[in-house]
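Of the protein chains in this complex, one is absent; all others appear in place.
As written, the chain order gives the labels A, B and C, with residue 1 at the start of each chain.
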Amino acid sequence: MAPRVPLPGFVRQLGTDPLGLGRSARSRRSERLAPRTRTADRVVQSICPYCAVGCGQRVYVKDEKVVQIEGDPDSPISRGRLCPKGAASEAYVNSPLREYQVRYRRPHGTEWESLDLDTAMEMIADRVLRTRAETWEDQNSRGEPLRRTLGIAALGGATLDSEENYLLKKLFTALGAVSIENQARI
Amino acid sequence: MSATTGATRPPQRSYHGNPVIKEPIWKPEIPWYFFTGGLGGGSAALAYLAELGGHEQLARRAWPIALGGIGVSPLLLISDLGVPHRFLNMLRMFKVTSPMSVGSWLLVAGGATTTVAATNALTGRLAGPARLAKPAAALVGLPISTYTAALIAQTAVPAWHGARRELPAIFAAGAAASAGAAATIATPVRHAAPARRVALAGAAAELLSVQAMEQWLGAVGEPYHVEQAGTYARAARALTVGGALLIGAAGARSRVAAAVGGGMVLAGAVCERWSVFKAGLQSARDPKYVVGPQRERVDGGRGHGASRRALDGRVAEGAR
Amino acid sequence: MSERLRTHAWPGTYDGEAKPRMGFFTDTSICIGCKACEVACKEWNRVPESPQGFTGDSYDNTVDLGANSWRHVAFVEQRKPLGIDAAERSLAEAANLDQLVAETGLQTYQEGDGLRWLMASDVCKHCTEAACLEVCPTGALFRTEFGTVVVQEDVCNGCGYCVPACPFGVLDQREGDGRVWKCTLCYDRLKDDQEPACAQACPTDSIQFGELDDLRERARARVEALAEAGAERAQLYLAGDDDGIGGAGAFFLLLDDPEVYGLPPDPVDATRDLGSTWAAAGVAAAALGAALAAVVLGGRR
Partner (left out) sequence: MGSNMAEQHPVGFQWVIEAKERGATVMHVDPRFTRTSAMADLHAPLRPGTDIVFLGAVINHIMSGRREFTEYVRHYTNARVIIKESFRDTDELDGYFSGFEQEDGLYRVDSWGYAGTSGELTAGKREQTGDVSGDQAHGAHGMKLEHGEPPEEDWTLQHPRCVFQILRRHYARYTPEMVEEVCGVPRERFLQIAETLCRNSGPERTGAICYAVGWTQHTVGVQMIRAASIIQLLLGNVGRPGGGVLALRGHANIQGSTDIPTLYDILPGYIPMPHPTSRDDLARFVELNGPDTGAWGSLDAYVTSLLKAWWGEAATADNQFAYSYLPRIDGDHSHYPMMLRMLDGRTRGFVVIGQNPAVGSANSGLMRRALANLEWLVVRDMSEIETAAFWHDSPEIEAGETRPEEIATEVFFLPAAAHTEKDGTFTNTQRLLQWHHKAVEPPGDCRSDLWFAYQLGQRIRARLAGSPLQRDRPLLDLTWDYPLQGPKQEPDADAVMQEINGRHADGRFVSRYQELRADGSTSCGSWIHAGIYADGVNQTARKKPGREQNWIAPEWGWAWPGNRHILYNRASADPQGRPWSERKRYVWWDADEGSWQSLGDVPDFEPTTPPDYTPPDGATGTSAIRGDAPFILHPDGLGWLYAPQGLVDGPLPTHYEPEESPVPNRLYAVRASPTRQRFERPGNPYNPADAQPGADVFPFVLGTYRLTEHHTAGGMSRTVPYLAELQPELFCEVSPQLAALRGLEHGGWATIATTRAAIEARVMVTERVKPLRVQGRTLHTVGLPYHWGRKGLVKGDAANELLGLALDRNVHISEYKVATCDIRPGRRPRGPALAALLSDYRRRAGVGR
């Protein structure tokens, strides 16, 4: 698609650009170029999901899709800078290997099967309660209270928000499932 | 994998042995175009001169050869482009600093004039325009034969840029040899004397100019003798000499000898272009050709001051 | 706009629209080889992946600049003699001296234990005299209003002339796409007064972006300081305005000679010899004409 330039370049050279190295060679597209940070619908301030330095990130959104993530110059910790992982955050949230659907594997199965989210949650709730009931310990040998199950374990939290950790700890503790851990101990 | 003992080595003079500049990315169409461009341009000149000299039969054969050469050239160039459908962008600008830009316009001019000339030569029509087109085609054909040398010389490839004064001569000689040889093949012996003379002159000039270049270049010219470039160079020399001798000895009497001799000279010209092309790739690939001469210039005080040590005080001087 | 930054087409062809000439000063003495610049550049410019596999060239698996790597961090591991001061005082005795730092010649900058690990982020030089720009037949390459050199993806037809023309081997053709790509110094971001992605990401500000004049000022002060601190091979590369390419828009502070990093020690823009090249071509053309005339017309029938 030849560029729709008003005048051919070699004509525009006749003015101040005889060698044709500067403005006469600039195409209409280049002239009107704008970064997607300006053409985005909105930008939100976020924090990098990788390490614990806590660098500030600016997330740009266009048509309800993350189109750019870069450093947040306002952050006193990172001053707009990022490491290779932080700089790759957009490629991480839009990774080609990211999963968007629930997948289920039946015992002894050889393939993943699909399952809708609601059914999965129902099945999980059933299993939690079943295992909890089967492995409930009310007291120890000295009659002191245990009121717990070690039949259910949970792992994970260092990559989750503090609020998520809070609800998980609150729920599992109320369930009596005391054996929960995360990467802080790895 | 760098073959050395490990990632750590005493301060070495190249970065893990990697090239410093990039090899040209052109495909085989380009060395072939060097040949067809020269053939086209040379034949146009030959055809016009033949007419001037009253060699009607010769001219009637040389013009179609010229058209063939000039005609196939754009096809080769367009096929080499990364984005062929944007070939018209070649005429977007006219840049004197770019031999390829100037060359593109020359090719347009050459193409048009040679088409008119050849049509006239073959069909007699367009006599009016042909009166102007023929000399124009001849005139334009000359730079078309040599601008390609300027093109490759205007790169960072040491073997090419170093030979910028000699390469045009080689390409000109090559054009002459090709034009002469082609005409010798295409024209009955009795009308082909001038063609034979051009073929012989061209061949001789080609051999001499290649020799001169290699003398002059010294170490930078090493790629021309080694590996593929060397093989093509030796083939070129053998074919050119053999062809010339055959034409010289029997070309006047035997159409077969003329044809075979002409073919050999043509093949010689093609090989010479391929030798020049391959030498460029080899020269860019090995950091020693790029870094060696530059380091010598710098250590010999003839460098351009790309690097300034703080301690030797030249920073202050460089920062006037 | 100081005289010394002037290029053929900037600011001349832009009159009022010209902006100050922008560039990069890459101070490799504080580069920690993290490759944030490589990733930030590829992410911003949507540059395709370019896996090269495990190279064994220290921590460099990017290998070089090219159509799919517009920034390239080089890693050079060097064994150097430990620079204890001449009196060969053992460090223990020296340790008890008062001004510990001054006396013991505490190695400065990347000279631990006789071993040195150089790291440097390479990029297009945006030369003052840019061979790629000058040889480009279509005007796809052009000098922007910021004095930088940019390939316009809507014009480039992949003729490939700029690839061998660049004395630093920066440009390359992208497989499957046909066009040539290189660093644009984030031309689109500059249009919106934003810092290029690599410079903004660089954690230690080894990559500094700004007006070329200021950057050159800063670089001179920096290399003096480093020299006094003992880095005797510290040197500015392409920071002047009278070297073989008239000085670069993106210049460097290196801790060793350029070729150690894969950079040419004395790059020259081929266009400087354009005159002699065109002359040779012209003479050869004329000679060809004359010779043909002589041979064709001069001979007996």
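One rule holds for everything that comes next: a contact is a pair of C-beta atoms (placed from the backbone, for glycine too) under 8 Å apart; a residue touches a chain by one contact, two chains touch by 3 or more.
Everything numeric in this text was worked out from a predicted model, so none of it was measured.
When the omitted chain is restored, the residue from C:Ile30, C:Val283 or C:Leu297 that touches it is C:Ile30. Mapped onto subunit A, the interface with the missing chain covers residues 42, 44-57, 59, 61, 64-66, 69, 73-79, 81-86, 88-89, 91-93, 95-110, 112, 115-117, 120-129, 131, 134-136, 138-140, 142, 144-148, 150-186.
In the full complex, subunit C touches the omitted chain through residues 30, 32-36, 38-39, 42-43, 49-54, 56, 58-59, 61-62, 77, 79, 90-92, 94-96, 100-101, 104, 106-110, 112-113, 115-117, 119, 203-205.
One rule holds for everything that comes next: only the chains that are shown with their structure count from here on.
Arrangement of the chains shown, judged by which pairs touch: all-to-all, with no pair of chains left without contact.
Located most centrally within the structure is C, per distance between chain CA means and the overall CA mean. Subunit A and subunit B, compared by their mean Cα positions, are separated by 56 Å.
Taking the mean of the C-alpha atoms as each chain's centre, subunit A and subunit C sit 35 Å apart.
Residue positions 134, 139-140, 155 of subunit C each touch two or more of the other chains. In subunit A, 1, 3, 9, 19-21, 24-25 are the positions where the chain touches two or more neighbouring chains simultaneously.
For subunit C in complex with subunit A, the touching residues are 7-10, 12-15, 17, 34-36, 38-40, 43-44, 133-134, 139-145, 150, 152, 154-155, 186-189, 191-192, 194-195, 197, 200-203, 205. Considering their complex, residues 1-3, 5, 8-10, 13, 19-21, 24-25 of subunit A touch subunit B. Contact residues of subunit B toward subunit C in the complex are 1-2, 7-16, 18-26, 42, 45-46, 49-50, 52-53, 55, 80-84, 86-87, 89-90, 92-93, 95, 97-101, 104, 138-139, 142-143, 145-147, 149-157, 160-161, 164-169, 171-173, 175-176, 179, 193-194, 197-198, 201, 205, 280, 284, 287, 290-291, 294-295, 297-298, 303-311, 315, 318-319.
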